[in-house]
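Some notes on the structure that comes next.
Missing here is one protein chain; the remaining ones are kept as they sit in the complex.
Chain nomenclature is as follows: A and B, assigned in order of appearance, with residue numbering initiated at 1 for each chain independently.
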Amino acid sequence: MRHLIDFTDLSEREWQHIYRRFEEIYEHPGDYRDALRGQTLASLFYEPSTRTRLSFEAAMLKLGGGVFGFSDPAASSVSKGETLKDTVIMTSGYANVLTLRHPREGAAMAASLYSSVPVINAGDGGHCHPTQTLTDLVTLRRLRGSVEGLRVCVCGDLKYGRTAHSLLRALARFEGIRAVLVSAPELSLPEYVKRTCGAIKLDEQPDLRTAIGDVDVLYMTRLQRERFRDPAEYERLKGRYTLTPEILSGAPSDLLVMHPLPRAGEISEAVDGDPRAVYFQQARYGMFARMALLLELCSLPPFAVKEAEPQGVHRCDNGSCITKTEPYLPVFEGSACRYCEQQNN
Amino acid sequence: MRHLIDFTDLSEREWQHIYRRFEEIYEHPGDYRDALRGQTLASLFYEPSTRTRLSFEAAMLKLGGGVFGFSDPAASSVSKGETLKDTVIMTSGYANVLTLRHPREGAAMAASLYSSVPVINAGDGGHCHPTQTLTDLVTLRRLRGSVEGLRVCVCGDLKYGRTAHSLLRALARFEGIRAVLVSAPELSLPEYVKRTCGAIKLDEQPDLRTAIGDVDVLYMTRLQRERFRDPAEYERLKGRYTLTPEILSGAPSDLLVMHPLPRAGEISEAVDGDPRAVYFQQARYGMFARMALLLELCSLPPFAVKEAEPQGVHRCDNGSCITKTEPYLPVFEGSACRYCEQQNN
Partner (left out) sequence: MRHLIDFTDLSEREWQHIYRRFEEIYEHPGDYRDALRGQTLASLFYEPSTRTRLSFEAAMLKLGGGVFGFSDPAASSVSKGETLKDTVIMTSGYANVLTLRHPREGAAMAASLYSSVPVINAGDGGHCHPTQTLTDLVTLRRLRGSVEGLRVCVCGDLKYGRTAHSLLRALARFEGIRAVLVSAPELSLPEYVKRTCGAIKLDEQPDLRTAIGDVDVLYMTRLQRERFRDPAEYERLKGRYTLTPEILSGAPSDLLVMHPLPRAGEISEAVDGDPRAVYFQQARYGMFARMALLLELCSLPPFAVKEAEPQGVHRCDNGSCITKTEPYLPVFEGSACRYCEQQNN
């Protein structure tokens, strides 16, 4: 791994290594407080975030490193029209590692073409959010001992929800996973994602109470207003599934209730006191997982940036792909866009 | 003390301890530059600030700690509608101490219900600003040797001014204090605040020059546009009292002129060169006082969050109370709101 654009950029061996490092840091954080002294993280957030941005900042600070960057592009040269390429080249010249959140799919892949240091995708539009998946897997393994054989219910926005897609794709690498999918019909898991789920046994169940009667994990997701083209559709679908103590009452006593957060009503506050509610602990594990990841990436030897040679032409159909706003990006022949991975129609 | 919501959360012993620590740090700052290495402050500012926010940031950095957070809620998940509760639980999972500034009264109390680390109120609406009071008392003691027996003139907005209220309430714990109150009649010190002033001998004097003829301290306050419901009233009252060299000419040569800052015309720039003007030194002491406070709070043993059980119903009359925007907060029986402390009519 040189850059972390998609969770699958981590090999099996790297996942094992990062997990073990996570455990060491979680149990002995004081031992790591100077680990990245003198090193810096460039935090480039082109759209709002609390959790991911602050999680990375806290992680780097607790390793003794420093953080600089922007979280409001209006207050930076970006408002003077600077390209993503130039911003990435410049900041990677100042830092040891870069995190990038961007509203357009493919932005992290684009950044990785120009950065002289490792790039971590902190979320690129509706495409990937690999450190959320890392957080999720670390939580599952920490609280269950192992990810193998888990029965996972995923509920909410399975159509646009990048965290749901990424989690399922990552779980596909483990043995014996069963997934129960709960969503409105309009928001069901798309075929192209099902194809990436490998050997996972997928079932669909419209009723949440029934679905969680016999699973190990309930993973709730938020409908993200910002991903819906049609606001009326968002309004119509958003309240469909809400987890309440009543619905939870029929679930196994050792169920893990997870949520990437922020939540917007799909888990009632009344659930927070239930010992099965682990979403806040999940966020905390995420900070330690990011510490392990930063330690790993900051210890890679330096590498030379090799500018990609364009090979043919690919006209991406995705209106929110990074190639629409950064026209200098080299494009490549193929049925799928190299950046946002969307298949052409 | 576990959280610092109101200055009175500090016991007499804690005040003495923090003052001594302030002195040590002020005199030997180099000795403390690694004191909080590996620790972090979560700085959650839901409304603009320079002084308080930067004072805390500088304080934590000079102790070798790190700072993360937000100062523009529009650039965070808050703009996705995340509750104060969720933001506090999440950030307290990443940090060792939390500072919170919020436009609504009671926000810091609300945060303390959910935070797993100490919460410092950096200002909650018109309610409290305990570290400003800490700054003020430290300044008085440092420059006068002792707070006992001081004669203090407080001038400006005594009706809405939280720093004036908090200062008087804190001074009430010392012996022999005399206070001279100078304000427009519409902005006089409310009865409910007078009742908290204990043994302080209170006088009212409409003329500023007369009032400062025989006092040790003049504490000027700004009329805060953002606390006035009626902008026309603000405009009418704001210029009533301005400290000029001319007015100062009749005051004792050892008078201390203080102001919480920022100022907006109530102290003329021409006063700045007068040796009695100590408001900038006051701000500087405030940073060292915050260092002492952070050191104290970051050395407390960890504690478990116990979610408060609601007891009855209290319908708060304060339209800007935190309970209006965070409806999940448990409420309690009583004539005063548990959060903003406002008495019902």
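Heads up, the rule we're going with is that a residue touches a chain if its C-beta (ideal position, glycine included) is under 8 Å from a C-beta of that chain, and two chains touch if they have at least 3 such contacts.
What you see is a predicted model, and the numbers here were worked out from it, not measured in a lab.
**Q** Among the options B:1, B:58, B:143 or B:172, which residue touches the chain absent from this view?
**A** Only one listed residue reaches the unshown chain, and that is B:58.
**Q** Per the definition of touch given earlier, which of A:90, A:172 or A:336 contacts the omitted chain?
**A** Within the whole complex, the residue contacting the unshown chain is A:90.
**Q** On subunit A, where is the contact patch with the chain that was removed from view?
**A** Touch with the absent chain occurs at residues 37-38, 40, 42, 65-70, 72, 74-83, 85-87, 89-91, 93-95, 307, 328.
**Q** Extract the touching residues of subunit B with respect to the undisplayed chain.
**A** 29-30, 33-34, 45, 48-51, 53-55, 57-58, 61-62, 64, 67, 71-72, 225, 261-264, 269, 272-273, 280-281, 283-284, 287
Keep in mind that, in the parts below, only the chains that are shown with their structure count from here on.
**Q** Using only Cα atoms, superpose subunit A on subunit B and state the rotation angle in degrees, rounded to the nearest 5.
**A** It works out to 120 degrees.
**Q** Between subunit A and subunit B, what is the gap in Å from one C-alpha centre to the other?
**A** The separation of the two C-alpha centroids amounts to 40 Å.
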